[in-house]
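To start, I am sharing the structure in question, which I have written as structure tokens.
In this view, the complex is presented without one of its protein chains, the others remaining in place.
Entry: chain A
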């Protein structure tokens, strides 16, 4: 079953456009949603949560169209925004007391279990929490109302490596039972190398690639060669950088000819992102 099914989203702004965005997330998996700042991650997430008026396209969550079943589906969605805070001067206890009233499946026992597990003191004010603790608090809220789909917008941005690793472990624990699915946007690609099952890459409002993580990486090669070799493959390269030793460029695996003698390595997610961003620049 699909936890999230996004079909042909289009949304035009004066300076930015979301073009035919489609991707699917199977239930019980973690999908990393990557892209540079301003690539359209947050706009896509807002469309998922029915906060925007789309020009066209549909979003189905757990088999239901969000536009038609918004209230019902929001009972099943948990969210965390890494960089936005709400009612920061209130204590967690007070905020939780208000929030839990909105959810029919709220379970206090689960909530307190997560508070203990995440070492959160509910008498603290939101403003006193570290960035990592805020994300954990959002997770505790989401899980206590039985959210099946977690939508996390840059939850790991601004966290130290220890807190990030801790959070990634938590994400992996959550999906073990196959009930919970996570879509998490980030521009810190190393997080995804650790815990994502699927990767969706958005660049300039368009989905470049959405697939299983290993397939995603395997579908590209990073070429290293001399400047003379560059002319040989220039046409096939997504983009390239020239340095004193020659060039480095990204190519789709199907366009790479091993007999060309140019050495090729597996790129990291970060390298894929960078070379795609560079491609955009080249055509500007």
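Points worth noting:
By definition in this document, contacts are C-beta pairs under 8 Å (C-beta built on N, C-alpha and C of every residue); 3 or more make two chains touch, one makes a residue touch a chain; residues count from 1.
We adopt the following convention: contacts and distances are computed from a predicted model.
Choosing from "NADH-quinone oxidoreductase subunit I", "Fumarate reductase subunit C", "Predicted Zn-dependent protease or its inactivated homolog" or "ABC-2 transporter permease", the protein name stored in UniProt for the chain missing from the display reads "ABC-2 transporter permease". Within the set A:2, A:49, A:110 or A:274, the residue that contacts the chain not displayed is A:49.
When you scan A:41, A:60, A:74 or A:136 for touch with the missing chain, the hit is A:74.
By the touch rule set out above, chain A reaches the unshown chain at residues 46, 49, 51-53, 70-72, 74-75, 79, 81, 84-90, 94-95, 97-99, 101-103.
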